[in-house]
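Quick one: this structure, given as structure tokens, is what I'll be asking you about.
Only a single protein chain was left out; the remaining protein chains are all shown in position.
Up next is chain A:
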Amino acid sequence: MTARMDKRFADVAAEGRPALVTYFMGGDPDYASSLEIMKALPKAGSDVIELGMPFSDPMADGPAIQVAGQRALAGGQTLAKTIQMARDFRKEDDATPIVLMGYYNPIYIYGVERFLDDALEAGIDGLIVVDLPPEMDDELCIPALAKGINFIRLATPTTDEKRLPAVLKNTSGFVYYVSMNGITGSALPDPSLIGGAVGRIKAHTKLPVCVGFGVKTAEHARAIGASADGVVVGTAIVNQIASSLTADGKASAATVAGVETLVMSLASGVRASRLAAAE
């Protein structure tokens, strides 16, 4: 496996806090602005970056991420350009893990072997592919692991005790616990329920467990971070970008700055979470 992921989670754990995992859509609203956003994330306190690969039919995403994908595609984003974005980012940051997140079809059309080779060479550390459950592991998961790229699996409230071992079997890097059944951008569920679910998963694996879906504010991040190894924030960042755009959908001076401010606030939340938990 690429070393960046395990090292980052170990370092963050040594600091006694959860990791902040931030998602944004590659190419939203254009390549140059999106790359600036990506570069700003670690500086503002993000520990792991999820780089969204736009897809025309994002079946598990809510309206915010759907529209972000449409903006990116309208701006000319392709899978090749998303990989290039990681390559450009790596020129100045060789420590922050990058996870590509999206749907399988663009990867299938790109060609699985070629995709994995290019992703590895560009400095990508992991993949989250929403529509590839364990039953489909031969498609991409097994080839990715063989090349040394982490395959990060989603576990959900419907993933019961019987199914959990199968879901965790070929998972590496971290486990992404989706805290509710539903699409991205839904409301935050009760943090006290999340602690139990994280514990249930941790009984089956030594991997870090990151929790996402519904985290929008520093306070949410603090509450979730009390029981999780990482907090994932996506829709709130995508919404922040959307609200900064000009009337004709172009990036403004506030686009990168707005993301920076939000991520700094979220980072303060995760840094306060264990202190609060210890009280």
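The rule we apply is simple: contacts are C-beta pairs under 8 Å (C-beta built on N, C-alpha and C of every residue); 3 or more make two chains touch, one makes a residue touch a chain; residues count from 1.
Everything below uses one rule, namely that contacts and distances are computed from a predicted model.
Colleague: One chain of this complex is not shown here; going by its UniProt record, which of these names is it: "FtsW/RodA/SpoVE family cell cycle protein", "Response regulator receiver domain-containing protein", "Tryptophan synthase beta chain" or "Ubiquinone biosynthesis accessory factor UbiT"?
Modeller: "Tryptophan synthase beta chain"
Colleague: Tell me which of A:35, A:101, A:167 or A:194 is the one touching the absent chain.
Modeller: A:167
Colleague: Among A:84, A:170, A:186 or A:252, which one is in touch with the chain left out?
Modeller: Final answer for the missing-chain contact: A:186.
Colleague: Quick one: which of A:9, A:55 or A:89 touches the chain that's been left out?
Modeller: A:55
Colleague: Using the definition of touch stated at the top, determine which of A:36, A:131 or A:219 touches the missing chain.
Modeller: Of these options, the touching residue for the absent chain is A:131.
Colleague: From the listed residues A:159, A:240, A:255 or A:273, report the one that touches the chain absent from this view.
Modeller: Answer from the full complex: A:159 touches the omitted chain.
Colleague: Even though one chain is hidden, which residues of chain A still touch it in the full complex?
Modeller: Touch with the absent chain occurs at residues 55-63, 66, 73, 78-80, 103-110, 130-136, 153-160, 163, 167, 178, 181-183, 186.
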